[in-house]
Structure formats: structure tokens, C-alpha cells
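Below is one structure; the comments refer to it alone.
For this depiction, one protein chain was excluded, whereas all remaining protein chains were kept in their positions.
For subunit A:
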């Protein structure tokens, strides 16, 4: 007598890849715009990136319905915070909020693989990486999603972050300049697109620095 298996899953994986890199005074967050289901492409033009606050941007791959729901919950919480404190949430505060929000659904998780990027209190770039239930860590760079296994080893090679266990504490940010970091991100996605079927179509990049936020796009292979 074999165990009965569910014949319906509440989840689906819409694929896609997200990357973020923290610099000394900037932060780059990027994600592809392909949304798929199984072997089909649902759309080539879906943004996985959402600006939660002045200095916090969230990129999430996984099940986009859950991602959208998560974004709405965070937006509502952020509005409440602003009413109470008369100011925007900082990126580290948003990072903790995201972690708590994810753990809140520990027993029916958001199928979302998140990378939060932004600027901290000192104006330095910060990147936080998460698992589906809210375990998070501040890092110098991160990649999540279907292409992450292809991109992370490459970023390790180019940017290796010092371990957070080292003493004295070392800076996680990369010494790369902003334009070098952007080029690196473009290279990552071009490579991941070659071998990951769920990554491609178009790359959306958000660059955050002291002067604000700007967007860049790059075409990727459509096959």
C-alpha cells in the first residue's frame, strides 16, 4: 500500500533568476523578465523587481502569485510604518520585516526566493538574501532562482565575499565600480541564459545610489 500523493499542488514555479551586488556607494539589482510554467513561456515581459521603499528594492523569483501577494503585504506594512514613524523604512529594517513576514507563513510558505537590495544608513550598498521561510543574511552579492546555480559560482570567482564569521569584521561590499558591477551582471545573465531554459528574453537592472534609482534594460536570448 503506497502512500497517497497529492494530485494538486498549490504552487507553480514561474522560473527566472535574480541577482544583486552591493558596492561601496551603490547597489545593483537585476532580474530577467521571462515568466514560464513547465516548458511554456507565459510572457517575455514580466518584472520580478519591486521597489518597496526609498532605499529598498526586492527581486523575487519562484511562484509569481506568491511573490505578488508578498509584495502587497510588504507595501501595506510599509505604509503603516510610515504613518507611525513619519519616515520611510531603512533597508536593514525592511530586511527584518521581510524575514518576519516569510516566517509568519512557515507552515504554508510563500514560494518566493528573494534578494533584497538597497542602501544602508551610511549610504553603502547592502544585499540581503533569503530562503523561502525567512532565513536571511547580509551579503556582498547574491543570486536566486533557476539560474542561480550557474551564476553564483561565477560571482564567487569574481567577488568572493569575506565570511561573516571572520574577526575583525570585514566589509562585504565589492571594490568594483558601479559600471563594472553592471557589466558583471550583464555577463552573468548572458551566460545563464545560454544554459538555463527558464532565463532569458530581457534583463531588467535597477541601480541605486546617492542620486536615486535608475533602470537599464538589456535584450537576452529568446530561446
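The rule we apply is simple: contacts are C-beta pairs under 8 Å (C-beta built on N, C-alpha and C of every residue); 3 or more make two chains touch, one makes a residue touch a chain; residues count from 1.
Note that in this section contacts and distances are computed from a predicted model.
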Report task. Among "Smith-Magenis syndrome chromosome region, candidate 8a", "EF-hand domain-containing protein", "Proteasome subunit alpha type" or "Small ribosomal subunit protein mS25", find the name that the UniProt record gives to the complex chain excluded from display. Result -> "Proteasome subunit alpha type"
Query - Candidate in contact with the missing chain, chosen from A:2, A:40, A:80 or A:211 - result: A:80
Query raised in the report: What residue numbers in subunit A mark contact with the hidden partner chain?
Result: 72-73, 76, 79-80, 83
